[in-house]
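Every protein chain except one is present and positioned as in the full complex.
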Amino acid sequence: MTVDGSGQAAATWTDEEMMIVAAARALRDGTRCFVGIGRPSVAANLARGTHAPNLVLVYESGTIGAKPTRLPLSIGDGILAETADAVVSVPELFNYWLQPGRIDVGFLGAAQIDRYGNINTTVIGADYRNPTVRLPGAGGAPEIAASCREVFVIARHDPRTFVDRVDFVTSVGYGRGPGDREALNLRGRGPVQVITNLGVLEPDPTTCELTLTQVHEGVDVDQVCAATGWPLRVATAPTTSTAPTPTELTALRTLRATIGSGAP
Amino acid sequence: MTVDGSGQAAATWTDEEMMIVAAARALRDGTRCFVGIGRPSVAANLARGTHAPNLVLVYESGTIGAKPTRLPLSIGDGILAETADAVVSVPELFNYWLQPGRIDVGFLGAAQIDRYGNINTTVIGADYRNPTVRLPGAGGAPEIAASCREVFVIARHDPRTFVDRVDFVTSVGYGRGPGDREALNLRGRGPVQVITNLGVLEPDPTTCELTLTQVHEGVDVDQVCAATGWPLRVATAPTTSTAPTPTELTALRTLRATIGSGAP
Amino acid sequence: MGEVASLRAAIAALVHDGDTVALEGFTHLIPVAAGQEIIRQRRRNLTLVRMTPDIVYDQMIGAGCARKLVFSWAGNPGVGSLPRFRDAVQNAWPVPLEIEEHSHAGMANRYVAGASGLPFAVLRGYAGTDLAGLTDTVKPITCPFTGETLTAVPALNPDVGIVHAQRADRAGNVQFWGITGVHKEVVLAAKRSLVTVEKIVDRLRERPGAVVLPHWTVTMVAEVPGGAHPSYAHGHSDRDNDFYVTWDSISRSRTAFQRWLDEAVFATTGGVAP
Partner (left out) sequence: MGEVASLRAAIAALVHDGDTVALEGFTHLIPVAAGQEIIRQRRRNLTLVRMTPDIVYDQMIGAGCARKLVFSWAGNPGVGSLPRFRDAVQNAWPVPLEIEEHSHAGMANRYVAGASGLPFAVLRGYAGTDLAGLTDTVKPITCPFTGETLTAVPALNPDVGIVHAQRADRAGNVQFWGITGVHKEVVLAAKRSLVTVEKIVDRLRERPGAVVLPHWTVTMVAEVPGGAHPSYAHGHSDRDNDFYVTWDSISRSRTAFQRWLDEAVFATTGGVAP
């Protein structure tokens, strides 16, 4: 793909890079973001390195306001403690900082996500006691999904990941539909954007069902529907995300270059 | 009074000094002592300066293992933080350190103490809403009295202080008698010594009633009974505390000399 | 958040008649100057919350700012009682004072619940005391696993939380060290917060035992050197123990107190205690 139609040298990018860039763009400057390791951390650090220099990164290791100069390799990377405004114990982080709703955005990945934005990171398969695949489990996700004011999810788009109903509800999105979060007394709004390598899904304001509202440049709607495990509703006029700018690509690649093997 | 019968220069002391010295002697080396300000702090620091160099002083300001080189003037004196092994928040002190029973001895004063070692530091008078005298209140005392393995009380001996029944139970001793602490699910043993300017009272092993077990040198039993607001039971053979040694007196007076006005 | 302002402007913006206000500082870093500015601005019908009401609340109560006091120990540490507090409780002077009384453990846990976004906290406390019977803010609670009975206390979430600290930077990040008491909890539990500081600096530097509160947890910051007097700021000042003794003589007489109020508070433009 070309960055623009101008005469200058064409630059290409991968759909993985497009996904990270789209996720980074979604983070407004100055917001407090609870960051999981892996793609959320890459996107958040890209945002902080480009349009959101005052983004406040909060990691579940207790590092608040971390300003890593390279991509952290784990949620407990030493560089997070060295550059944080404050380092607190893990119980304090969950009780004083996450639980009261002080964090604006919770940024999560997913092994499975369903039509209502519920997330599974526990087991694949119908039988918990005898799973097809045993996944790592909950970590901080259930309470991040419950307590952050908004939740962003980032995941590659395929029918095994985007399923009609998750095998296991590790973290609640909109449950089975409107009113469920309120009935469960969950403080945050829930997932407001699901950013993938193909586009962006957002909950329908009335039904809470994840709906395709944006496709990335060069992606067509049928492609997204085919990669979704339920009959995907499509917004009347889905927008198209602009391609990664040279600045964004350079920043992302520089960031990635800061990590060796054992990278997320 | 003379320190001893020998020919050396006679030294005299006050009953206040005798009380502090007797209290200090009661603290075994190496024990963890939760210290209130005023007489308990003077006695604990005297003990640490004489026979108990490894006494661990814990103040409710969150200073654990404080080693003040002078008498602290408040429970939050800066010298406590400067010399402590650890300084923790006040909630942590009560929740992680006092509540689980990690402290051996709780050292309290009292405006009123009764036959069963219950302590009043809240109001004098029958009507809480319209008290004769409004006292400072509970502070840390109720939970110190409940959770420390043992409690020592230090108070001057007179019938207004040593009453048959306290006007207000701020901190529980033995309630109304045997079994009450167990029924209330209190962890510690309760008050094991009440040290006064006249002698020492200890709970009767079967009735829990405070009983005179020791008189200070030069004090006779009738004097103690007259200073007690209930018919005081007296041990069959109360012992006599030995007079303050010159070492103890010098240490105590040196300690007191470290404080200016505004002293406890 | 973390807006830097004058003490006068901060109190005017944050503290309103009828508010529930907590000035904290456990013998250390007590925001005394802020309390006196509240007196100066003649705030009324406040519910004052504080573990250890001492001179600062004796002053505010004597000045008639408070209609209710929530506390766990009300005295002049190392000296004795609080005459203005006693006069209000025993004689309703200058106005009646309702009291809600707790233990330190109970108050500390109420702030913890408030900071944690929970409606209550659980502790081993109050059992067998006469305190529990005097308030509806102490209730039994049963462990759903063991059946054991413990004590619950409701969260404290003051309208305004005020503390003194050693440092803030220009962005409003706050740093304090030494005895930290319930500083963090009251700021995080409060709906609005003010931190008065000894010094505003370009950059906070790491220190042993220092706690940092990010600017987005603090509503306003005011530079008030000596603003904790007669209490102290570790590394800046010593506790003025003589003033605690002097206070007793001032506070014992209504007229002496009134004179002190006029001279030390109303006649001054604010900032530091005498």
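As written, the chain order gives the labels A, B and C, with residue 1 at the start of each chain.
Criterion: a contact is a pair of C-beta atoms (placed from the backbone, for glycine too) under 8 Å apart; a residue touches a chain by one contact, two chains touch by 3 or more.
Remember, predicted model here, so these are calculated numbers, not experimental data.
The absent chain, not drawn in this view, touches the displayed chains A, B, C throughout the complex. Remark: the omitted chain is touched by one listed residue; of A:E17, A:E60, A:D85 or A:E150 this is A:E60. Interface note: of C:A12, C:I141 or C:A264, the residue touching the hidden chain in the full complex is C:I141. Here one chain is not drawn; of C:A12, C:A210 or C:A264, the residue touching it is C:A210. Residue in contact with the omitted chain (choice from C:A33, C:A66, C:M107 or C:L123): C:L123. For chain A, the residues touching the chain absent from view are 37-38, 60-63, 73-78, 80-81, 87, 89-91, 94-95, 98-99, 122, 128, 130-131, 134-143, 146-147, 168-172, 175, 180-181, 184-187, 260-264. Residues of chain B in touch with the missing chain: 32, 56, 64-65, 85-86, 95-96, 99-102, 147, 187. On the side of chain C, the interface with the absent chain consists of residues 117-124, 137, 139-141, 143-146, 148, 150, 152, 154, 206-210, using the contact rule stated above.
We adopt the following convention: only the chains that are shown with their structure count from here on.
The chain with its C-alpha centre at the largest distance from the centre of chain B is A.
Chains joined by the most contact pairs: B-C. We define each chain's centre as the mean of its Cα atoms; on that basis chain B and chain C are separated by 29 Å. Mean C-alpha position of chain A lies 41 Å from that of chain C.
Centre-to-centre, using mean CA coordinates, chain A is 59 Å away from chain B. Within chain B, contacts with two or more other chains are made by no residue at all. For chain C, residues that reach two or more other chains under the stated contact definition are 184-185.
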